[in-house]
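I'd like to ask some things about the structure below.
As you look at this complex, bear in mind that one protein chain is not there, while each of the others sits in place.
Labels A, B and C are assigned to the chains in the order they are written; within every chain, residues are numbered from 1.
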């Protein structure tokens, strides 16, 4: 059964995506890495996304190998510059 | 010609002196050390003043050997506890 | 009653209120780090900054960092407020209050919080220049540990 994850884009990554947020349908066993591959292929702007961007799953930094679940919030985090 | 200096007392030293301020007449060549000696002899409470207290002359810490001038403000500084 | 001590906000930061809500009767000192928008960066005259945050995660990370600092240095309460939106030169972008029974620990913990904030909290800024134009400010790539989840 396929699942759907919410992908969030900030700052320079939002400029690439042309959107704050995209809903992406993935196979049930997909990882963050699969999502990145899917996004880089699906939207021309996102081809410029790094192949291994920093990602947070449900508010926590997560490696590319992380298995996703239906309804996960996956945020693409460009280099941070707070303060 | 004798001179007059203003002696100021703070915190525990004021408790000893029983006054904020005393005008003291001294010989023209007197040093801080002479003033301390004079004060320790002149007032019973001040006998308890240390023989070498920290002293400021005209707002600046000054050693006991400092020569005084007429009108100098000489403050007796107990251990400080600001902050 | 009190707001969370870790927050992302569009409103100007009230330093006095933040001190009041953070300092407890057992504290002898508090240290406020007050980050402000400078009029210059890398030789270019800056007119303003636009801050953006992934607010829910930023607040969670601020709480996590403050917890690490409290545990390590045994301070009192810590509060961190980060502003987003457009900020003019001189306005505060971030305020960190570390309350503590003793001052030495407050300095160490405050320094830790601001350094970690800059490394791991999802906030970004775009500089607007006096001569026109605007650019995203290069930042830190957060360390992501393999096998964490």
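Criterion: a contact is a pair of C-beta atoms (placed from the backbone, for glycine too) under 8 Å apart; a residue touches a chain by one contact, two chains touch by 3 or more.
All of these numbers come straight from a predicted model, not from anything done at the bench.
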Inset, instruction - Would you mind listing the shown chains in contact with the chain that isn't displayed? - result: B, C
Inset, instruction - Tell me which residue among B:8, B:36 or B:49 touches the hidden chain in the full complex. - result: B:8
Inset, instruction - Name every residue on chain C in touch with the hidden partner chain. - result: 14-16, 19, 23, 25-40, 89-90, 101, 103, 107, 110-111, 114
Legend entry - Residues in chain B touching the chain absent from view: 8, 10-12, 54-57, 59-63, 65-66, 75, 77-83
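In this section, only the chains that are shown with their structure count from here on.
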Inset, instruction - Indicate the whole-number Å distance between the mean C-alpha point of chain B and the mean C-alpha point of chain C. - result: 50
Legend entry - Centre-to-centre distance between chain C and chain A (centres being mean Cα positions), rounded to whole Å: 26
Inset, instruction - Mark out which residues of chain A touch at least two other chains, giving numbers and ranges. - result: none
